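This part shows chain A:
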Amino acid sequence: GCSSVANQDVLKVDQKNKQITWGVKADTRLFGLENIRTGKLEGFEIDLAKAMTKEILGPNGKAVFVPVTSSTRVPLLKNGNIDTIMATMTITPEREKQVDFTKSYFDAGQSLLVKKGSPIKNIQDLNQPGKVILGVSGSNSVKNVAKYAPKARVLQLSDYAQAMTDLKSKQGDALTTDNGILYGMASENPSYEVVGGNFTKEPYGIAVNKNQAPFRNKLNWALERLEKNGTYNRLLLKWFGNVKGFNYQEMKR
Partner candidate 1 sequence: MIEFHDVQKYYGKFHALKDINLTIDAGETVVLIGPSGSGKSSLIRTINGLDPIRDGQLIVNGFDLADKKTNVNLIRKDVGMVFQHFNLYNNKNVLENIMLAPRIVLKRPEKENREFAMQLLEKVGLADKADNMPAQLSGGQKQRIAIARSLAMKPKCLLFDEPTSALDPEMIDDVLNVMKDIAENSNMTMLVVTHEMGFARDVADRVIFMADGRIIEDDSTEKFFGDQPTTQRAREFMSKISGH
Partner candidate 2 sequence: MQNFIDAYSWVNIRFLLQGLGITIEISVASIICSFIIGTLLGIIRYAKIKYVSAIVGFIIDLIRNLPLLLIIFFTYFGLPNIGVKPEIIPAAIMALTVFESSMVAEIVRSGINSIDYAQTEGALANGLTKWQALRLIVLPQAIKNMLPALVSQFISLVKDTSLATIIVLPELMYHAQIIYGQNTNYIIPMFVALAVLYFIVCYSLSLLARYLDKHLA
């Protein structure tokens, strides 16, 4: 269990097998989403993971993707089903107690999605009894809400589709999560908009198990190389260049 996974040097094993197993999202637009036509996963994180794999293992290196949810990603990492997580996972001090993060690969911030014309303009508008905020269970954003709008009630749903449906059927007043994900939903549902700016910083990190310093260092190294050689910016442009309201220029590295 913990011992066997912790004792193995994941980097060495992966280099030997010429593959890295990534835990990724399959239901999150722009980051990791299953293409119904092809059955393949697509998104910024998927492309970045592929590029990093090649960077670390060479051109023959293979990226294996295991779909995870916010709830399953950490147990799977700890159990060794996956080597590392790149699944819109915010770096937080609490999580750092359980796993190690690389430096941030995407600087998201938490925001709000509301119906166009809604009286709610920012997080303070939600801080009153009777307001319902929708989120997805296991995500960091619902925990932040307790800090910024303690009087509101939070419903944690099992996926973004449920959350979006509940927002549409007025079960909640706003949907909160990271801006990148919200922009993805807004682009699909034009009568909804992202409001209130980013009221938190949500740096996404790649997570590995504790005691895997060599692997983490290697991931950091690969990320830096991709940032330097322009691959990172190219992927950012590919996925976020056309998203309305999203200022991708700011995110360039």
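The rule is simple: a residue touches a chain if its C-beta (ideal position, glycine included) is under 8 Å from a C-beta of that chain, and two chains touch if they have at least 3 such contacts; residues count from 1.
If you want to know what made the cut, all candidates are chains of the complex that A comes from, given by their letters.
Since the structure is predicted, the reported quantities are computational estimates derived from the model, not experimental observations.
The contact partner of chain A in this complex, picked from the candidates 1 or 2, is 2. Note for the complex: chain A touches candidate 2 at residues 1-2, 4-5, 26-27, 29, 33-34, 36-37, 39, 66-69, 71-72, 75-76, 79-81, 158-161, 164-165, 168, 188-189.
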